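For this depiction, one protein chain was excluded, whereas all remaining protein chains were kept in their positions.
Coming up: chain A.
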Amino acid sequence: MNIYVLLKKTFDTEEKIVVTNGQIEDDAAEFIINPYDEYAVEEAIKQRDEHGGEVTVVTIGDEDSEKQLRTALAMGADKAVLINIEDDLEDGDQYSTSKILEAFFDDKEADLILAGNVAIDEASGQVGPRLAELLEIPYVTTITSLKIDGDTAEVEKDVEGDVEVIEVSLPLLVTCQQGLNEPRYPSLPGIMKAKKKPLDELELDDLDIDEDDVEAKTRTIEIFLPKEKAAGRVLEGDVQDQVKELVSLLKNEAKVL
């Protein structure tokens, strides 16, 4: 099976966000594989081990994105592709990303494409379904189970806590939800092997894309931090009294009851 994973690097979840001159500072930030994309990498490896074939991890990013690709290779992916847009595209959006990926997948004959259901930075969740639509293949988002049998797959989809069992044909794009699997940590031999695995770097020119063709359709005009909350009140006294006071405060002061 020809399996692809869409991967994005994101800020480590521990990071605090600092805004300077209307931009988020990323110089000192630690980057990780987007946590939902880790489920995609793990699932791709498992499916390959079961059905044979090859796992290729694809990211759109800059030269620093190599680190996350190497991590995915160390987990067990076979090949990686970095589409480096650093010099070409300033402010792409989900439209831009999906159009670039469409061009990349044009000659790939993918059987299965996996992605995270959302990235924890921009959190739009658009790129997977947009790409599936452009490639004219079916998709299922927020999956928690994937069983492939020949040309069909049985997929479990998380729908706000309930589970839909869906039968769908391949080629297929899925986006991964927590609960799908337990992503492995790269092993030391894995890390050594990853250094020698192929990592191709492409630019928009290599994909015959003109910047204008993938120009964003949305633009961010302002970034700001939420208002700092004033420190709250820790109640005092006998527990029973605290409980009474709390309910009274919620009713009369906060007016949420």
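Heads up, the rule we're going with is that a residue touches a chain if its C-beta (ideal position, glycine included) is under 8 Å from a C-beta of that chain, and two chains touch if they have at least 3 such contacts; residues count from 1.
Basically, contacts and distances are computed from a predicted model.
**Student:** Of the candidate names "Cytochrome c-type biogenesis protein CcsA", "Electron transfer flavoprotein subunit alpha/FixB family protein", "Ring-1,2-phenylacetyl-CoA epoxidase subunit PaaC" or "Branched-chain amino acid ABC transporter permease", which one corresponds to the UniProt protein name of the undepicted chain?
**Tutor:** Spelling it out: the chain absent from the display is recorded in UniProt as "Electron transfer flavoprotein subunit alpha/FixB family protein".
**Student:** What is the set of chain A residues that contact the non-displayed chain in the whole complex?
**Tutor:** The missing chain touches chain A at positions 11, 13-14, 16-17, 19, 24, 35-36, 93-95, 98, 118, 120-134, 138-142, 154, 158-169, 178-179, 215-226, 229, 231-235, 239-240, 242-244, 246-247, 249-251, 254, 256-257.
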